[in-house]
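In this view, the complex is presented without one of its protein chains, the others remaining in place.
What follows is chain A.
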Amino acid sequence: MKFVTIAASAIALAAASGTAAFARDNLQVAGSSTVLPYASIVAEAFGENFDFPTPVVESGGSSAGLKRFCEGVGENTIDVANASRKIKDSEIATCAENGVKDIMEVRIGYDGIVFASQKDGPAFTAFEPADIYNALGAKVLKDGKLVDNTYAKWNEFNADLPEADIVAFIPGTKHGTREVFEEKVLEAGCEATGAKEAYVASGMDEKAASKECMKVRTDGKAVDIDGDYTETLARIGSNPNGIGVFGLAFYENNTDKLKVATMSGVTPSTDTIASGDYPVSRPLFFYVKKAHIGQVPGLKEYAEFFVSDDMAGAEGPLAAYGLVSDPELAKTQEAVANEVTMNSGM
């Protein structure tokens, strides 16, 4: 009988301490793993400089974060969702269904996407989107006709590139980075090589042609990486001919192992991305549940601190880590200060 009593009291105890926690005093943030480093830098400095506890930042991806964000309002839901893409209309609709009506959208800056290869590998130093499309697209234009991609070496379509086997490690479809890669590189390359025109000429409408353009060859030359950049780095490390897709911040932390390639003649850096010269970049966001402001201590302060010049400015720690600061930061700061939500027209 003794054990049963102990077990029963243990469960009662656990339940009691569970209910006691409903007065949450720490911010909960979740979402994109690209935004995670920036959010954690802000969270840490926030904990140091304010009388609030350090916010909890979880990763899991933009979609997963927004899904949890839209689960509803209340102490058991997250306050902020990080995203490496804009929230979709369908997600806004889900949010609204669950009572999350006032959402503040905050753009924190831009993230560059770079192509890099092993430091000691062949000289992949200059790419055009067309090269990437020729190397990785599902179908390429050869002698004016669309044929299945059979290129095996880079120099087969561009004599300036080294005679090396095509092996590319690209982000898997669950990554937000993949979307940017498809739109800014593959589709651009598709247009540049004339393949898109050929698709349209073959009787497709614009949308279907874009969709075809974004298809990647499936014969093993393009490898989807579903893990993190560390996995891509490991794959590159064991393959001298491999070329991988990384975030700018990740590359800047691993310059001793990686060699970055230029895109259309522009070297990726925070400066060239801010000026718009380097084409492959995307905005990063976080979304704030306005209903939680005033309920969870420190939420507004966190949002304001995130976009303050001290943090997100051009000289701040986020830029030092690899974020391309937003030239329109002042506007964002004002919007956060006034708690402007998406449906009130931002």
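As a working rule, a residue touches a chain if its C-beta (ideal position, glycine included) is under 8 Å from a C-beta of that chain, and two chains touch if they have at least 3 such contacts; residues count from 1.
In this section, contacts and distances are computed from a predicted model.
A chain of this complex does not appear here, and its UniProt-recorded name among "Phosphate transport system permease protein PstA", "Aldehyde oxidase", "5-oxoprolinase" or "Aspartyl/glutamyl-tRNA(Asn/Gln) amidotransferase subunit B" is "Phosphate transport system permease protein PstA". Interface residues of chain A facing the missing partner chain: 3-4, 6-7, 10-11, 13-14, 17-18, 20-22, 24, 26, 28, 30, 33, 36-37, 39-41, 43-45, 47-49, 51, 53-54, 56-60, 76, 78, 119, 228-230, 249-250, 252-256, 260, 310, 317, 320-321.
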